[in-house]
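A single protein chain has been removed from this complex, and every other one stays in its place.
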Amino acid sequence: MVTSISVATRSPGLHEITGDIQAAVVDSGVVEGLCTVMVQHTSASLTIQENADPSARRDLEAWLSRLVTENDPLYTHTDEGPDDMPSHIKAALTATTLSIPVASGRLCLGTWQGVYLWEHRRRGSLRRCVVHIGG
Amino acid sequence: MVTSISVATRSPGLHEITGDIQAAVVDSGVVEGLCTVMVQHTSASLTIQENADPSARRDLEAWLSRLVTENDPLYTHTDEGPDDMPSHIKAALTATTLSIPVASGRLCLGTWQGVYLWEHRRRGSLRRCVVHIGG
Partner (left out) sequence: MVTSISVATRSPGLHEITGDIQAAVVDSGVVEGLCTVMVQHTSASLTIQENADPSARRDLEAWLSRLVTENDPLYTHTDEGPDDMPSHIKAALTATTLSIPVASGRLCLGTWQGVYLWEHRRRGSLRRCVVHIGG
């Protein structure tokens, strides 16, 4: 089954989508199989990260934004704003697609793992992920 | 179906392979499913990036090459040339495998997304990707 989920982001950083993906797995009726998520944008990405303490996710965002700065004189691709080229670089350094095994109708995530859409643009956007669930 | 595609690269940077992968999907006859691409090298990688403005891809290459420099005194793995160890690091920081949902016989890419083989060696090479397409 191929379906999609949408996430309205309003700021940079990690937005949890574990519940949306798990709901798609339930809808598919697949009990054992594989669930693949792909974000359809190049200025947002995906990550599986700690779901317990929000400080870990804030530090991740802060660390990556310090590594990949705005207004770097190296950039020539600047027409879409100072946060556009850093967004593409951040997306390349993280993940665009993730594949998660499914067993007993549930995503086989570890105890402390959540799935996140990582918004890299300052103002966010309506982000779409395509989800494939196979038996 | 498992098949492969080959790309002859002659310089570092992003080489588009979207058309080759889409052609493999058509050949497979799969209408709805999942297409997985894996690059069979450790000094080249894969990325899904903006397909519109080539300046974004040039900036990506320039940024990553500034982060991961040649002739870093940290390197001990130097027998295969000054561009070898940086290539392995760049591959580790980007993607070796990508899985893209397929619907209506087409890769479910976003409007501005293309699939790229990212060459990290100075002189390029004949690069091979294995492609799995499942229904």
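Chains here go by letter, A and B, matching the order in which they are written, and residues are numbered from 1 within each.
Criterion: contacts are C-beta pairs under 8 Å (C-beta built on N, C-alpha and C of every residue); 3 or more make two chains touch, one makes a residue touch a chain.
Everything numeric in this text was worked out from a predicted model, so none of it was measured.
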>> For the chain left out of this view, which of A:T9, A:S28 or A:T94 touches it?
In response: A:T94
> Among A:T3, A:T18 or A:Q113, which residue is in contact with the omitted chain in the full complex?
Replying inline: A:Q113
> Per the definition of touch given earlier, which of A:T47, A:T76 or A:S125 contacts the omitted chain?
Replying inline: A:T47
> For chain B, which residues touch the unseen chain?
Replying inline: 1-2, 34, 36, 38-42, 67-68, 72, 74-77, 79, 85, 88-89, 91-93, 95-97, 99, 128, 130-132, 134
>> Counting contacts across the full complex, list the positions on chain A that touch the omitted chain.
In response: 32-34, 47-50, 53, 55-56, 58-60, 62-64, 66-67, 93-95, 98-103, 108-113, 134
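Rule of thumb we're sticking to: only the chains that are shown with their structure count from here on.
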>> For chain A versus chain B, what separation do you get between their C-alpha means, in angstrom?
In response: 20
